[in-house]
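Apart from one protein chain that is not included, each protein chain of the complex appears where it belongs.
Order as written gives the chain letters A, B and C; numbering starts at 1 within each chain.
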Amino acid sequence: MPRVIVAAADFDPGAELARLEAGAGAVSGFVGIVRGESQGRTLAALTLEHYPGMTEQALAAMAGTAMTRWRLLDCLIIHRIGRLEPGARIVLAATASAHRGDALEATAFLIDWLKTDAPFWKREDFIDGHSEWVAPRDADHAARARWVLSGP
Amino acid sequence: MPRVIVAAADFDPGAELARLEAGAGAVSGFVGIVRGESQGRTLAALTLEHYPGMTEQALAAMAGTAMTRWRLLDCLIIHRIGRLEPGARIVLAATASAHRGDALEATAFLIDWLKTDAPFWKREDFIDGHSEWVAPRDADHAARARWVLSGP
Amino acid sequence: MKILYFAWLRERIGYAEDTIDPPASVTTVAALAEFLAGLSPAHARAFADRGMIKAALDQQFVPPETPLGNAREVAFFPPFTGG
Partner (left out) sequence: MKILYFAWLRERIGYAEDTIDPPASVTTVAALAEFLAGLSPAHARAFADRGMIKAALDQQFVPPETPLGNAREVAFFPPFTGG
């Protein structure tokens, strides 16, 4: 059963991956972390906002799509919200399968779709006091398009 | 600095991934696990053999190639040897980068090359007493060829 | 009808939620955005860059020409950036 969590609290990637190991041959995990700079400027924090209800639904739909497109035994998305300082974990996408290809591809799919299709918004607060809302980059849309054009 | 470990001892994926998080924006990890069956027969254990010296060298070269081909901050391969029962971890490949694409692709690269280019041999011991040495599958060679034909 | 604002729309308007009863002439998401832009100078600022604003009807992402129908909750927000 795919699991989806949206919460302010931090998560434990090791414990989550261990939970996916039972009965699997392959477990793949991706952890996204707040970087210390953006566009060459030093970041004080990232603030993540979501749309309660809609966001959880969108992530569940995404996890469901991954379970259908690849032979997965399990699938997990954890996404944090609120104020996150550099070095903090933002997101975990993890999948379990019998064979490695399914887990690796499905994890990349989840991360690419999270960038463009999950109802989250990010504000970058820089140490110089300036703040800016992040717009999705062209590269993110290109990464997502990979999965639309070519089925597994 | 890429790290390479070949050992009988189990490893802690969570602790290893946490170590890669420092300064990174993306950490990707893959854990391979002994499955309970092979070719429809129930497995008692997998026995992994390596070539001391040559194996470590080959893994270090592979990690070095990954560091050169992708923009990685760090890279880790842990591969177990000896008798491993179903459910036991066999291998961990993990990478850290600033952006997600590098970590995800480099991890897939490491796992594909480990299947075909690392001096390891596996014997499957089935519960019916039968034993068989595993030969690399055509699919493994096809997966490896992806990385030879198309540069990142 | 409940109207929700997210990210810089919410910041520009100064709060997260309006409850309004739009006139009968407002039948689509685009027309609703137009109507909301006239509510106050802050709303006008928030809705100025109309091309950058996306919408959801009852938590379903929809294009601007979508009829409001019996929607009870309409949300306006910039493009998503998760992950």
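Everything below uses one rule, namely that a contact is a pair of C-beta atoms (placed from the backbone, for glycine too) under 8 Å apart; a residue touches a chain by one contact, two chains touch by 3 or more.
Computed from a predicted structure; not experimentally measured.
Partner chains of the missing chain, restricted to those shown and counted over the full complex, are B.
Checked against the full complex, the one of B:35, B:71, B:99 or B:123 touching the unshown chain is B:123. Along chain B, the points of touch with the absent chain fall at residues 32, 49, 51, 53-54, 57, 79, 90-91, 111, 114-123, 133-136, 140.
Note that only the chains that are shown with their structure count from here on.
As a whole-number value, the distance joining the C-alpha centres of chain A and chain B reads 23 Å.
One inter-chain figure worth recording: chain B and chain C are separated by 49 Å, centre to centre, where each centre is the mean of the chain's CA atoms.
Each of the following residues of chain C touches two or more other chains: 83. Shown for chain B are the residues that touch two or more other chains, namely 100.
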